[in-house]
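Here the complex is missing a single protein chain, while all its other protein chains stay put.
Right after this comes chain A.
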Amino acid sequence: MTYDTLLRSSGVVSGESDLWCTYAAVRTLSWLGRVGDLPSPETVAGFLASRQNSDGGFAWSAGMSSDAWATYYCTQALADLPAGSRGTVRGSSSAWVWSAAHPDGGFAMTPGQASDVWATYYAVRTLVEIYGERPPQALFDWLATLQAEDGGLAWSPAHAKGGASDVRACYYAVTAWRTATGGEGPLPWDRERLTSWLKGRQSAAGGFTFQEGDDTDCLWATFRATSALSRLDETPRDPEGCVAWILARLGPEGSFTRWPGYPVQDVWAAFCGVGALRELGAELDDIADGVVETVLSFRTAQGGFTYRTPGLASDVLTTSAHLMAGHFSETGEREALRWTESCVLPNENGIMYMPGRGSEVRCTLWALSAGAFEEDAPARTRIAGWLTGTIQNPDGGFGYWEGRASDMVSTAAAAEILHRIGGDSVAGHLRDIAEYVASCETAPGQYANVPGGRSTLRATLQALRAQHRSVGADGALVGEALARHRVRGGGYANEGNRVPDLLSTYEAVLAADAFGLEWDAGHLAKFLDSVRTADAGFAWTPLMATSGGPLADCLGRRLELRLSPERHALPPLTLS
């Protein structure tokens, strides 16, 4: 695959700052000793602080639930900013992090979810490095169970039994151990087998891949592998070759690109390039100016950063939303789809949210629903293979991306994708999905997003849709859920029956249609009137006067089209 389409970008730009990008930018500047180059660090702090929820944790975006990842990124990036510019946050996140501790010794991304090594790493770093606390002793037993038969480390104990080692899992686990112990005390794994597996991921060209069998070296994998080895007081087999491979990723503007043949210098590549060179003890002075200048050019008006020059920073969700809302001309539509179809990593066959980060189940569903790969059967087969062969967790569910513990949003998205493109060969995988769904049932016919969570309308409808696509489900349960959450004046509420929102109402109509249930068009029209905004968009709730952004506008527009005489079907989307 070539990535020329990504160089110019014919997708749609949201213009918003992104948390991951902001963390990567601040961390890179910090490693280079150049945080002082930030023109207005207080605006970055303001963006980060705006992600804090009343429970003390932080979320990826306003209105979402707190998670361990966002909490670490925000607290660490705030700590990296100059002391006088950090502003004030609502309070410590420590208690929230502890609320996601799992009885098995690991940590979950959100309370009630299964533990995984991504979440455990973020939780341990937050507790130890930000709050000076000690993680539980059971952590070390949990970490010990991550070693797979091949010597590498896996995402969770269940993944380790299946032999799914990954360089990222090695880095997260080794760093969690090192952070918790300061490198003192016994290593919970067989050192020789672990270091041998890690060193074996380096290719003759000098870079690393994430997993055995991957064929394209990648800067992210190289950063994680060199970091893991460094924390084990080891070096790559060929450190000079590794440094040379990293420096060969420098682009014309003096910053890094992610892998050979990829033309965009993005914020993650800068983060990984600087981070890896630092771990290898290489000289950074010669590259610092180019990296700093490039990274600073990724700032957005919202206060944080995006992944590349803001005017070109398209993303798949925004682009798919525009496509499904019918905002493109025919030519624009073709170009936007071509751009979306190029958002696939060399070693991973799903579609990414932003080019350069991992493939994501939910984004893949949005892109396919918008028309991506409609005339490319081999690509659809590769996506189905990615879902069933790589992403599906041992519990049958799916997480946001590889190695993330299962949640209902991602699991329902995967069920819809497999129903759409999977063919007969995925029947067993769909049955496994039903097992995960069953583990989230809180009361007969009521479901939560994760096994230990609270039931909500959206999680319930997503669960019943996923079952419908796998082993079948009783439409009466959908009817009962809709009756419980129907708001008298119009629309549906995610919790209770008083405050309707656009996303829950979309899910309600979608589920009713999927199960052939009748619904009241006047009731929906009244709700749409209450969220239609003066700027010709749609708000997420009747409380807001301005559009909720491209995703809200897309859902509102599709509900309008569903109400039209043509009764256009709703795309089977999930969002949160």
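As a convention for this text, contacts are C-beta pairs under 8 Å (C-beta built on N, C-alpha and C of every residue); 3 or more make two chains touch, one makes a residue touch a chain; residues count from 1.
Just so we're on the same page, contacts and distances are computed from a predicted model.
Per its UniProt record, the hidden chain corresponds to "Carrier domain-containing protein" from the list "Sulfate ABC transporter ATP-binding protein", "Spore coat protein CotJC", "Fumarate reductase iron-sulfur subunit" or "Carrier domain-containing protein". Of the options A:Ser30, A:Ser50 or A:Thr181, the residue whose C-beta touches the omitted chain is A:Ser50.
Set against the missing chain, the residues A:Trp96, A:Phe373 or A:Phe527 yield one that touches it, A:Phe527.
When the whole complex is considered, the residue among A:Ala539, A:Leu559 or A:Leu575 that touches the unshown chain is A:Ala539. Note that of A:Gly33, A:Gly63 or A:Gly281, the residue touching the chain absent from this view is A:Gly63. In the full complex, the hidden chain is touched by chain A at residues 46, 50, 54, 62-63, 487-491, 498-500, 526-527, 530, 539-545, 548.
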